[in-house]
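A short worksheet on the structure shown next.
The complex appears here without one of its protein chains, the remainder shown in place.
Letters A and B mark the chains in the order given here, with residues in each chain numbered from 1 onward.
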Amino acid sequence: MADMTLDGNAIAGLLREIFTMEMTNALGTCGSCGAVNEVGRVQVYLHAPGTVVRCPSCEHVLMRVVRGRGKYWVDLSGVRCLEFAEP
Amino acid sequence: MPAMGFISRGFRGRRRDVASSARVPPGQYVVTDFPVLSAGPTPRVNLDQWSFSIEGEIDEPKRWTWKEFQALPSETVTKDIHCVTKWSKLDTTWKGVSVDTLMGGVETAAEFSTVFSDGGYTTNLTLDDITGNKAWVAYEFDGQPLDPEHGGPVRFLVPHLYFWKSAKWVRGIRLQKEEHPGFWETNGYHIRGDPWQEQRYWGD
Partner (left out) sequence: MIKWQLGTLAELKPETPRVSSLYLDVPEWPGHLAGQHVDVRLTAEDGYQAERSYSIASAPEDRRLALTVERLDDGEVSPYLVGELRVGDKLEFRGPIGGFFVWQGQDERPLLLVAGGSGIVPLMSMLRHRASASRKPPARLLYSSRKFEDIIYAQKLARLAAAGDGLSVHHTLTREKPSGWTGYTRRIDAAMVKDVAWPKDTTPAVFVCGPTSFVEAAAQLLVAMDYDPRWIKTERFGATGG
């Protein structure tokens, strides 16, 4: 169902926690298809039992975040490169 | 849980029944709806091209088409299910083929398996956890064909473990001599996931 998908705006708060700065304008290069998109444009599945972020062009998993027991588990291996300005 | 945190006056949230507590594992609450959790787009499945297979550490891999699968002896079971996100749903009814039936006659040295799905999702399960009347490959829920958003046409069902192990849109079981942590098990979730021991995360 299309309505399960949100976009990178929905994880702006979560990414602020992890990166300590606003990340929705950061540019990510998909490790699978090479598409470059602002984080605000990525596909987000929030109800996962974790957060899954996918490339809007090829749906490859860019990022996974799980939170529990006072920890974050973050997998960014699907992003070849993340570009963002100094705060 | 916040120690001295702010409490929102008058907020109760969804009704969280802690019903018969012997049936509810630690940290869980009972729901009456059926929440949908998804890590990706719902796969569009063409039943003409669908198959379920058992492969890997097996002399002769097994494979069933949809028609063949439907012809296998099936069971209807009623089970409680427990999601790692803390909701439990009691007395859910499923119809499907027992993994014992699928594994009938299979000889293997494997102790582990990876259950894999359309869309790339995987989860790891020991052979011990999927045999002995513990797991099914289900195509009906509550008397109706399984909804795509709940994993239809076919999902794995292993209700004694947290429900992320009950892989949606399942396509097969790969038998392995070594354990290969799956999609969530490689990212913080517990390798086994027993709700009665509250094995939610790494280190639990």
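The definition used in the following text is that a contact is a pair of C-beta atoms (placed from the backbone, for glycine too) under 8 Å apart; a residue touches a chain by one contact, two chains touch by 3 or more.
Computed from a prediction, not measured in an experiment: that's the story for all the values here.
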Visible contact partners (per top-of-document touch definition) of the missing chain: A, B
Per the touch definition above, residue among B:14, B:67 or B:180 touching the missing chain: B:14
Touching residues (missing chain, whole complex) on subunit A: 2-10, 12-13, 16-17, 20, 22-25, 38-41, 46-47
Residues in subunit B touching the chain absent from view: 1-2, 5-14, 16, 36
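Just so we're on the same page, only the chains that are shown with their structure count from here on.
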Rounded Å distance, subunit A centre to subunit B centre (Cα mean): 26
Of subunit A, residues touching subunit B in the complex: 1, 4-5, 45, 47-50, 52, 54, 59, 61, 64, 66, 68-69, 71, 73, 75
Complex interface listing, subunit B residues touching subunit A: 35-42, 83-85, 120, 149, 164, 184, 186-189, 200-204
